[in-house]
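Omission of a single protein chain aside, the complex is shown with its protein chains in their original locations.
Lettered A, B and C in written order, each chain numbered from 1.
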Amino acid sequence: MLRLIDINAHTNRWRAKTGAVMLLCAGLMACALFLPPVACAPLILAATWLAALAGARVPARDFAKAFVIPMGFLATGALALCLSLTWDDGVRIAFAREGARTALQTSCRAAAALSVTLLYAFTSPLSRTLALLRRFRVPAALIDLMGLAYRTIFLLDESRAAILRAQQNRLGWRNARRALRSAGLAAAALFTRTHARAARLERGLQSRGYDGGALPVLLPPSAASARDYALALLVPALVAATTLLL
Amino acid sequence: MPPPILEARDLHFAWPGMARAAGLCGAQRLRALDGVSLALRPGARLALLGANGSGKSTLLLHLNGTLRPDSGVVLHDGAPLDHSKRGLLALRQRVALVFQDPDDQLFAGTLAQDVSFGPLNLGLAGDAVAQRVAEALAAVGLENLGEMPLHMLSHGQRKRAAIAGALAMRPRALLLDEPTAGLDPEGVSSLLAHLDDLNAQGIAILFSTHHLDLARAWADEAAIMSEGRVLAHDGGEAVFSNEELLQTARLRCAPHRRAQRAPGHA
Amino acid sequence: MPPPILEARDLHFAWPGMARAAGLCGAQRLRALDGVSLALRPGARLALLGANGSGKSTLLLHLNGTLRPDSGVVLHDGAPLDHSKRGLLALRQRVALVFQDPDDQLFAGTLAQDVSFGPLNLGLAGDAVAQRVAEALAAVGLENLGEMPLHMLSHGQRKRAAIAGALAMRPRALLLDEPTAGLDPEGVSSLLAHLDDLNAQGIAILFSTHHLDLARAWADEAAIMSEGRVLAHDGGEAVFSNEELLQTARLRCAPHRRAQRAPGHA
Partner (left out) sequence: MHIMEGYLPAAHAIGWTAAAAPFLAYGVKKLARQMREHPESRLLLGASTGFVFVLSSLKLPSVTGSCSHPTGIGFGTTLFGPGIMFVAGFVVLLFQALLLAHGGLTTLGANTFSMAIVGGLVAWGVFRAATVLRLSSGAAVFLAAMLSDLATYVVTSLQLALAFPDPAGGFTAAAAKFLSIFAFTQLPLAVIEGLLSVLVMNLLRAH
């Protein structure tokens, strides 16, 4: 999933319009949270999927894959909401009609909100999100932390995959006891590597004039036009209006 | 001729997201493997030659069952790979894969502890484990360094340590991904001498490399990979002397032409 | 002859704990550098040849002021290195070091952002930075990939990305640690072509390697390092044809002799 989403974020047609996408998603997310969920969820789902597949040209298979997995969790969650627990005369679990209504509303809200988050995640490179946050005056310490974490995640994730493969080649995961030990070895190796990486990066960046302070980078130019921003405002407004009028 | 230990038949495989990433980088490749067939016979010395990104590593990961092909099949002793947990356990005792970067494969504290990882996973008892560790370390010439912490070994020693870890499984086939990467001439010689010994004991060896000279000097047969396909697989010189083939596979670089120097910097 | 951009005079240096580690491995070496002298002249093409562990990387780290010698001195344009913060920043605008592992120098979200880091550290304004980024990316042939995240680049591309990061400082001397490690023949050709261009613009280039052929094909002069010492430094063939010297420096491997094969594994 890590690479699936990240690759799409860097290859879709809206990859340089992160500002407008953020505005669009903020509006749609507000709709998902504050409007009656059952009525507005279909509209939000239509808007987000249309935007992702037709607008940003994210492959439907990838988008659907990321959508289906959390929806599986939702199914269990919804079931829990349908059940009612009483212990007046012994523990009793029963189907609750009122709970079922809550479950329906929650499921609609969750599906709508999830598709909004996926739209943002699949279309916006993380480095552009960070650039926007920098413009919004989010403290530099936090941005630097996130930027470094983003870079490290992919380095360490490659190491994690390689270490686990190497352990499986030597049968390290054949039973629960050995697997726990292998997981511990992998975690310790990754920890050691994290420290070594940071130390080596420090030295590597020093040769480029780094003095231990902030990590300045040039912010990428945005490709979002005034029309993009107008659309980003219009679509959530339409969703809201339609929901409230119907 | 004995049947192959491992045989890949018409493997196709794409990494997730590969097509899209390729489009952005201006590359044409949509698949990592695009119809690969290859056989490794008992006791063979086979070099898998190919440029970076030609699909060598991906193929090796299929041969030991780490990856499953999108289509095609891998045969082990003539039977399709059993990808169940039990099937993979059996396969990996017979087919050991050693990655390019030793640091991804060494994770326990000392060299001997690391080599013992495989035998312990096999459920062997202390004595048997100790014996296998001693054997494997001796096979790569590290018998005196068992108590060394791994981070104190040189790069060449760590490369051999990773091979020792694989040998402790007592495999019949050893698949090595770029075993000489990062080694200096002496390191390469020493590694090849150890591979000679292992091969002489009957272990089939398949290694990937982009060094033509290395393959020529060491292997009995060579397979040339390019763009996810095996272009040729043959016994030695037939492959190495086919200049056109080597150019296509990007294994020969254009002879280096020095640029005109700016005056005043002589 | 112009005075050297950089000159090392009788450098001695030991890594902390080195003596203890050596004792454990049975090695004799107590110092990483053991009296190294070397000069890099403006516009030079100098290859630093040596086996793994001969001290090449340690020397490079001294030449750009990352490490301070235990004794001896490094001169920049004839003056001893100023190790103050300001002095080092000035030095690093003129002398750029590119590490062997590109991941040691790449940290930002995208390639263009990463390359902009050096110029921003120099206090340049946005437009000037953008221009330097564009120039540096073009110089290594990555001008179309500026928006790519670093983890989507291949190893060869990341190597060139690290060089672009160094070039954005507009240095007079470029020090490269094993620039061709892990590159296939085509990757090596392409890298050398880019280095040609840079050298033609007047940038002095010093690179370390253990590939004799590479040094011979590309460099004007070669320095041979072994066990923390420079054994010879000369213009081309005089060094390359001294077989005894190359053997001592472990740059020639003994020709590979195939072991007797066990019968039955043909």
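Throughout what follows, contacts are C-beta pairs under 8 Å (C-beta built on N, C-alpha and C of every residue); 3 or more make two chains touch, one makes a residue touch a chain.
Just so it is clear, the structure is predicted and the values come from calculations on it, not from any experiment.
Checked against the full complex, the candidates A:Ala16, A:Leu81 or A:Ala166 give a single residue touching the omitted chain, namely A:Leu81. Residue A:Leu118 is the one among A:Leu118, A:Ala131 or A:Val217 that touches the chain missing from this view. For the chain left out of this panel, the touching residue among A:Val38, A:Ala162 or A:Ala183 is A:Ala183. Annotation for chain A: contacts to the undisplayed chain at residues 1-2, 5-6, 29, 32-34, 66-67, 69-70, 73-74, 77, 80-81, 83-87, 94, 96-99, 102, 106, 109-114, 117-118, 120-121, 126, 129, 139-142, 144-153, 155-157, 160, 173, 176, 179-181, 183-188, 190-192, 194-195, 197-199, 201-202, 205, 211-213, 215.
To be clear about the criterion, only the chains that are shown with their structure count from here on.
The distance from the centre of chain B to the centre of chain C, with each centre set as the mean of the Cα atoms, comes to 28 Å. Multi-chain contact residues, meaning those touching two or more other chains, occur in chain A at positions 7, 10.
Within chain C, residues 148, 152 each touch two or more of the remaining chains.
Those residues of chain B that touch chain A in the complex are listed here as 16-17, 20-21, 23-24, 61, 64, 66, 85, 88-89, 92-93, 96-97, 99, 101, 103-105, 107-108, 117-118, 120-122, 151, 165-166, 168-169. Chain C contributes residues 21, 24-26, 42-43, 51-53, 144-145, 148, 152, 154-156, 181-189, 192-193, 196-197, 199-202, 210, 217-218, 250-254, 256, 258-262, 264-266 to its touches with chain B in the complex. On the side of chain A, the complex with chain C involves touching residues 6-7, 10, 15-16, 125-127, 130, 147-148, 150-151, 154-155, 158, 197, 200-201, 203-211, 215-218, 220.
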